[in-house]
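Have a look at the structure that comes next, please.
Rather than the whole complex, this shows some of its chains in their spots.
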Amino acid sequence: MTTPNPISRFPVPELKDVPDDVRERILAVQEKAGFIPNVFLALSHRPEEFRAFFAYHDALMLKQTGSLTKADREMIVTATSAKNSCLYCVVAHGALLRIYAKNPLLADQVAINHHKADITPRQKAMLDFAIKVCLDSQSVGDEDYAALHRHGFDDEDIWDIAAITAFFGMSNRIANAVSMRPNDEFYAMAR
Amino acid sequence: MTTPNPISRFPVPELKDVPDDVRERILAVQEKAGFIPNVFLALSHRPEEFRAFFAYHDALMLKQTGSLTKADREMIVTATSAKNSCLYCVVAHGALLRIYAKNPLLADQVAINHHKADITPRQKAMLDFAIKVCLDSQSVGDEDYAALHRHGFDDEDIWDIAAITAFFGMSNRIANAVSMRPNDEFYAMAR
């Protein structure tokens, strides 16, 4: 590659030099997406953390139970990552949100101002809670649970919303600290 | 147990009902600590997340390389968890900080105001950076790396500081959202 824009402040190993399980995971995502999202390459610098990161990611984002759709999950990621000003996550997960929601406008809307987004009152309540967990988790309490129950979320859904927000809050901070660069491919995907 | 104070808003399974690997990890920590820290019980409600959480934790906190001491790591956790007002992490990791630093005052000092703590200029710079990653990660840049280099931290140390801060920022948000209660044992430990 001859790109002038590094994808991380840290060294990115060649695929042949990473542990087998890490390489297999990377090749699998490449096969599916058509390119390797830079988070895989940037984190492969630390294989132990790579494994834990994606295990956690999968537990939350590929979870088969609960009432959150894939679009709901990506919407939470996009909205809260914008509050943390994380370029990588807003661009990459905004693309996934457009794909899963089959809506080319939604990602920009929830990233910029979820109050003005074309979402349901239930999704609005979900994002209100996610943003509170993101920005002011110390104040989360009974009334937040009650507000979500009124929209049909059960306690396990609430755990999911909080955990997705918390996990990507971690991801946002790592991406900001190491200057993780989103792949150019994500920007225009599914628009 | 007859405690009137639940350790989580969510159901906590009995040990006999959790997957074997989860139970083994819990029994191991109980053997070492003399009690089971509530984070293990609270997260055992979600075994997949339990496994990823502790794998990530171990990758960062048990890492054998780099210049951060165990006390340094716990100091980062205590100081940034206080910024997130996370009762569980300040109390539990404050105890660990007292143990590793062999200093009964340090945990309260860095939790309340690290500017007034009995720490070295190098540790002060480390906490300044950790707190920036915690509260304003979007602004992290070259000058932050340079400031840490001047204190002898290399880039891998900086990744460690950022990743520990980010991981416990996740932990803080989950603990606040599920009302995770610190064990009473932590409060007076090593004072």
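To keep things simple, chains are lettered A and B as they appear, and every chain counts its residues starting from 1.
In this section, a residue touches a chain if its C-beta (ideal position, glycine included) is under 8 Å from a C-beta of that chain, and two chains touch if they have at least 3 such contacts.
Note that the structure is predicted; figures quoted are calculated from it, not measured.
Taking the whole complex of the structure file rather than the 2 chains in place, the copy count of the single sequence reaches 6.
The working rule: only the chains that are shown with their structure count from here on.
Rotating subunit A by 180 degrees superposes its CA atoms on those of subunit B, with the angle stated to the nearest 5. With centres taken as mean Cα positions, subunit B sits 23 Å from subunit A.
Here subunit A touches subunit B in the complex through residues 9-10, 46, 48-49, 51-53, 55-56, 58-60, 63, 84-86, 133-134, 137-138, 140, 145, 155, 158-159, 162-163, 165-167, 169-174, 176-178, going by the rule given at the top.
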